[in-house]
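What follows is chain A.
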Amino acid sequence: MALKLRDLTLGYDRHPAVHHLNLDLCAGSLTAIVGPNGAGKSTLMKGLIGELAPLEGRIDRTAHRLAYLPQLSEVDRSFPVTVGAFVAMGLWHKVGAFGRISGNAAAPVAEGLAAVGLTGYERRPISALSGGQMQRVLFARLLLQDADLILLDEPFTALDTRTAGELLQVVKRWHGEGRTVVAVLHDLDAVRSHFPDTLLLAREKVAHGPTAQVLTAENLFRARQKSEAFVEAAPVCDRVELGAA
Partner candidate 1 sequence: MITRRLLLISAAAISFASTALAEGKLKVVATFSILGDLVAQVGGDRVEVTTLVGPDGDAHVYQPSPADAQGVADAAVIVANGLGFEGWMDRLVEASGTAATVVIASNTVTPIAFAEAVEEAGHDDHADEHADEHAEEHADEAHDHDHAHDHGAQDPHAWQNVTNVAIYVENIAAGLTAADPEGAATYKANATAYLAELSVLDADIRAAVAALPADRRTIVTSHDSFGYFAAAYGLTFVSPQGVSTEAEASAMDVAALITQIRDAGISAVFVENIADPRLLEQVASETGAKIGGTLFSDALSGPDGPASTYLAMMRNNLTQLTAALGS
Partner candidate 2 sequence: MSWLVDPFTDFVFMQRALLGCLAISLGATPVGVFLMLRRMSLTGDAMAHAILPGAAVGYLVAGLNLGAMTIGGVVAGLIVAVLTGAVARFTALREDASLAAFYLISLALGVLLVSLKGSNVDLMHVLFGTVLALDNAALILLCAITTVTLATLALIFRPLVLECADPRFLASVSRWSGPVHFIFLALVVLNLVAGFQALGTLMAVGIMILPAATARFWATSISGMLIVAAVSASIASVFGLLMSYHAGLPSGPAIILSAGCLYLLSLGFGRVGSLFTRAFPRPHLDA
C-alpha cells in the first residue's frame, strides 16, 4: 500500500471539509479524485502532502519521495529565473541545498522539457511564459523529481486540448514506470478514458474503486446531494465509520 488513510478528518476551524475517510491506495495505481465543488478534494491533497494537519485520524505513507502540483501555483513569476534553472530544481533530491548541479543537470533538464514539448526553452525567463507553458514547466520539474508518489491538483485546468493531451501522456508514462499517481480532475470523460481507479468524494467517500464501477449515475447523484456548506450551528459529529474501504 502506497497510501493508507484511516478515519481521516480534515477541515478548517472545526468544520470538516472531509469526514472520516478510509482509503487504501496500492503502489503504482493511477487514481482520479472527482467530486462536486466543495467536496474536499483540494483539502484532501493538502492533507496528503502534509500542508494541513488532520483534525482526526491518520495518514500512513510508504512512498519514499513525494511530488506535488498545487491547484494555484505560488510561483513568483516576476522572479528573474530561467526555465532551465527552474526545472533543474527538480533535482533537489540528488543535490540538496548545496550540491553542485553543473553540467550533469543539462541532460535531465533537456529531457524533461522535451517530454512536455518545450525543447529549447532553457534560457527563457519564466516571466515570459504563458499560463499553459508555465504549467508544462511545472510538469517538467515534476519529472525530474523522480518521485514515487505524485499528487496533481487539477493539472489540466485552463489548458488547451492538445497540451492537456500531451501532459496526460506524461501521466501515463509515470504510471507505466510504476509510480503511484493521484490526480484531482473535473473532466469525467478524461477520467473514464485514462484513469483505471477513481475516488468519488463529497466531503466523505462516496465510492472508490475501478472507474466504471464508481462513476455510475447513482453514485454521481448521491454525491451531488451532499451539502458543500459549512453549517455554523452544526452539532458535534458523532458518526464513526462511513463506508467500507
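How were these picked? Simply put, all candidates are chains of the complex that A comes from, given by their letters.
List of remarks:
Going forward, a residue touches a chain if its C-beta (ideal position, glycine included) is under 8 Å from a C-beta of that chain, and two chains touch if they have at least 3 such contacts; residues count from 1.
As the structure is a computational prediction, the values presented were derived from the model and not from experiment.
Note on this complex: chain A touches candidate 2; the remaining options among 1 or 2 do not touch it here. Within the complex formed with candidate 2, the chain A residues making contact are 49, 66-68, 70, 73-76, 79-82, 85-86, 89, 92-93, 96-98, 101, 125-126, 141, 145.
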